[in-house]
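A single protein chain has been omitted; all remaining protein chains appear in their positions.
Chain IDs A, B and C follow the sequence of writing; residue 1 opens each chain.
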């Protein structure tokens, strides 16, 4: 089976997720800058989630770039990833409207954690479909960042549950980690070409 | 006529349907886990509908993969399917907000039933356009699952109308039935290649 | 310039228009069938608009199928069409929530009329870019339906302004007129192949 519709559908869902999050930025009634102040935390959580969806779109792009064919299992692993990402607008809004309180930070982390797990499953499903000697298996390699991120999310969740909302800064840290371009796959693919 | 725009348009509509359903998960005002409790049934109905749209996207993908050309009749049969699926966010929200009461279970079933009928019509429209000896006609074969599902939906609707909301579990059963990958079309296509 | 992104963007916008209209079907609070009764006119206006967007998507598909290249003028003519169609969810919701009162019927007609005019302009822009001897110019021919429709919309608007909401049935008539498949372009293209 070809991968083009999988890409098209994922692009569509990710494009909608990234865009409907802005609907949580509800137009305020006042016309002064003061009327915008309550929106600052909502805006900040939107910014963070926008970057996360961007990271997932980038990684998804790389992952499927190194993929030739998809199976039924890959399709469902992909839908599983999209499911967790689809919950991002909800936890983003909840976190923003409650000024990054501990519980909302923890739930946001749960969605990030499950998305990371789902991405890992998708990666394994594609590799198992293509073989361990495949280009992708080599490109992914030890996948340090992919293994470190869920560990940090878990730490942040625990800290948040213990009542330390500052743990949310760990999400910013992970995002920065991924913003540094992932040269692994690009390098291996480059060597291949 | 080519099938690429039919696929692109359907991907777009399905991507939007699957994503806007999450908008029914309205951000609650409280910041505690208790504030999320009323959302549990809404979340469960979202989960079920997400899986159903995923199933339809998968089946649609398989169906059109085995299709070479589309006619005007196929286009309208496709729009007819998208129409019923577009009502899914509405019945999902209604069912979730009313804690799976009988009437909402019945209406949800009506939309599932009509979607199944619409998918059957689309399948027939494509086969009639391609001929009964076509690859697709062979791949579909007796289409046991496709004929069983509407029968189960009908049963669930009747039970729900009789005041048995547990009938909703039948929808879960059908979803599981489809999650088991449909090897028919893949097999016949595999033999062909 | 190629036409693929014009098609992809239009598919995206039309897919969103057709899907967000269903958001006007607000989930009611009650759980009985009675709670759905007030939604019947909203549902009917949704059904009509769904069919209209379907018709435009079909016609757009045919039009661009017969087009090889697009110019800047074609791009803006296309955006102009999408603008009017993007107002359809608004007038659909207004008409449905006000039970097809005269004023809402008239405004709905204005949007249909302007969309038809915009489609005509788009058609002319493409033909003028491709030449009067082009395949498309021949396929369109006298374009009876394309000229009749705006005239009927205009009649319906006038009747509605005069306080006759039944004029809305004329929109149903035009929709039926278009649902009858347009064999002109298909025929000429078929002869060409």
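Assume a contact is a pair of C-beta atoms (placed from the backbone, for glycine too) under 8 Å apart; a residue touches a chain by one contact, two chains touch by 3 or more.
The structure displayed is predicted, hence computed values, not measured ones.
Of C:20, C:35 or C:137, which sits in contact with the chain we cannot see?
With C:20, C:35 or C:137 as choices, the missing chain is touched by C:20.
Going by the contact rule already stated, which one of A:25, A:44 or A:121 would touch the omitted chain in the full complex?
Within the whole complex, the residue contacting the unshown chain is A:25.
Tell me where the left-out chain touches chain C, residue by residue.
Its contact residues with the unshown chain are 1-2, 5, 8-9, 12-13, 15-17, 20, 23-24, 72-73, 75-76, 79, 82-83, 86-87, 89-90, 93-94, 97-98, 101, 103-104, 107.
Footprint of the hidden chain on chain A, which residues?
These residues touch the chain not displayed: 7-8, 11-12, 14-16, 18-20, 22-23, 25, 27-29, 31-33, 36, 47, 50, 54, 57-58, 61, 65, 179, 181-182, 186.
Note that only the chains that are shown with their structure count from here on.
When the Cα trace of chain B is superposed on that of chain C, what is the rotation angle, expressed as a multiple of 5 degrees?
Chain B sits rotated relative to chain C by 90 degrees.
Could you label the chain A-chain B interface same or different, taking same to mean over half of its residue numbers are used by both chains?
Chain A vs chain B: different; shared/all numbers falls short of half.
Please compute the C-alpha centroid of chain A, do the same for chain C, then give the distance between them in whole Å.
One centre to the other, that is 37 Å.
Give, as an integer number of Å, the spacing between the C-alpha centres of chain B and chain A.
A distance of 26 Å separates the two centres.
Which chain B residues touch at least two other chains?
Where chain B meets two or more other chains at a single residue, that happens at 8, 12, 15-16, 20, 23.
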